[in-house]
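Of the protein chains in this complex, one is absent; all others appear in place.
Up next is chain A:
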Amino acid sequence: MPREIPDPPNTEEVLRASEARLHEAQAVGRMGDWELDRDTGAMSWSPQLFRLFERSSAQGTPDLNEALGYYSLESVEHTRAAFWEAIDLGARQELEQSVLLPSGAQRYHATTIVPVRDLRGRVYKLYGTTQDITERKLAEQELRRKTFEIEDLYQNAPCGYYSLDADGMIIRVNDTLLRWLGYEREEIVGHMRAFELFSPASRALFGQVFRTFKRTGVLRNMDIELLRKDGSSMQVLLSSTAILDAQGRFVASRTVLSDNTDRKRLELERAAHATRLAELSRHMVDVQENERRKFAAELHDHTSPNLAALQLTLANLARALPAPVLSELEPLLDDAQALLLDTTTGIRDICTNLRPATLDYAGLIPAVQDYAQQFGLRTGITVHLDTTHFNMQLPSNVQSLLFRITQEALTNCAKHARARNVRIHLENGDSRLLMAVADDGIGFDPHQLGESGTTPGLGLITMKERAEFAGGTFALKSDPQTGTEIRVSFNLQAGEFRKHPRGARSFAHEATTSAGPA
């Protein structure tokens, strides 16, 4: 800027050099300076200013009005106002403007306007600087956008956030959590401690954990029940990290809560389904045993006596025949008797397999004794029954279960084990009932259970399920050295084991048929 100051001739070069440095600095800082004469409205621009406004020196320096034409609509008015205020009030102005350049580019400028007064105090001239602040402006906008995004993420995330100070006071909370709980921010922040938002059970749990958390700084996936303002509850999963100072002292926590209601509900539903399934299975087993009992009783009470009556009738018929006729017909009568006998025996076997009358009449031990004896006669395998330490009355479903397991184990033993001896061991203490069936056969690989038709399979799997549904545990051990052993045990302290006084023996059909005397 040429100034009307007389300079010593030898300083001119110095001045020119200083001006060059100024231009260079302005170019680097993308900054220009200008002056405005109040009375003429004429401006003078530094060369850098021309570049900022994409104006060639050929176009000459614009006056104020033309210069205002560079500004975008939202900036032109406050720029004009700033100039007038600088002139009228003599006050220094600083403002930012948006500029539309001839090339179409939008830039941001920061302009400083400095009024200069004459001796009477009148503002006769303005000078100032204009700097291109586009980069800074865009960076600021980006920062604002990011900040907004982060804030939005914090406030409206699909999970709840809060932070606590060392006393457990809530110092920050997000909108999502406020929406979940139905509180206003002011009701919570600085007024409530975290545990006040929890159900009593969760409060106790949290109390234990919070102290450790302040030391370790990590808390993961804790099941918490929140209480809403309206008193209703919701299930969340809580995780926290602590902010510690340089000395490792707890400063604050950052906590995230995720809505666990659905998962919790599914868990409860799954548990309910499992219970229902167990009930149904128990019921199914009971129904099956009852049907077998009824069917066996029906065969016993009607079919067998009918056959017996038929046999007697045939005998009566034979005696009524004249001797010559009888001797001719006797082989045929023998055939008829033979058919009756075979049918009767078949029915008795069916009854025993369906449900031995002894099981209902006399209980497990006599039923197992009889079955083992029949089994021994049929297969040649010796069965040893040890009940020395057994002295209790069992609920009928457990009797059925243990009898069926014995049946199944012995059947497997005869089919697959090539055993010579089977030991059945039954004992009870005060707290446990155990039945073990062990053979000295060739064993099998329990991992292949049910995989082929030649190993004991479905039967054992069914037995295991039945034992477990009845509340017992089932264990299977098998190897070629020692044979196969199954163990079923029950916890006698649990559930249905109440010691009954030993009841009078009765026949199964008395409970299931109501036939009166003939």
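Keep in mind that, in the parts below, a residue touches a chain if its C-beta (ideal position, glycine included) is under 8 Å from a C-beta of that chain, and two chains touch if they have at least 3 such contacts; residues count from 1.
Assume contacts and distances are computed from a predicted model.
**Student:** Could you tell me which of "Response regulator", "Tetratricopeptide repeat protein", "Malonate decarboxylase acyl carrier protein" or "Putative hydroxymethylpyrimidine transport system permease protein" is the UniProt name of the chain missing from the displayed complex?
**Tutor:** The record names the chain that does not appear here as "Response regulator".
**Student:** Which residue among A:Glu12, A:Glu267, A:Glu291 or A:Asp334 touches the omitted chain?
**Tutor:** Of the candidates A:Glu12, A:Glu267, A:Glu291 or A:Asp334, A:Asp334 is in touch with the missing chain.
**Student:** Out of A:Gln59, A:Gln141, A:Asn306 or A:Asn491, which is the one that touches the chain we can't see?
**Tutor:** Going through A:Gln59, A:Gln141, A:Asn306 or A:Asn491 one by one, A:Asn306 is the residue touching the chain not shown.
**Student:** Using the touch definition up top, pick the residue from A:Glu187, A:Asp370 or A:Glu427 that touches the left-out chain.
**Tutor:** Per the contact definition at the top, the residue touching the missing chain is A:Asp370.
**Student:** Looking at the whole complex, which of A:Leu101, A:Val251, A:Ala315 or A:Ala475 touches the chain that is not displayed?
**Tutor:** Within the whole complex, the residue contacting the unshown chain is A:Ala315.
**Student:** Can you list, in ascending order, the chain A residues touching the missing chain?
**Tutor:** 300-302, 304-313, 315-316, 319, 330-331, 334-335, 337-342, 344-345, 348, 356-358, 361-362, 366, 369-370, 373, 505-507, 509-510, 513-518
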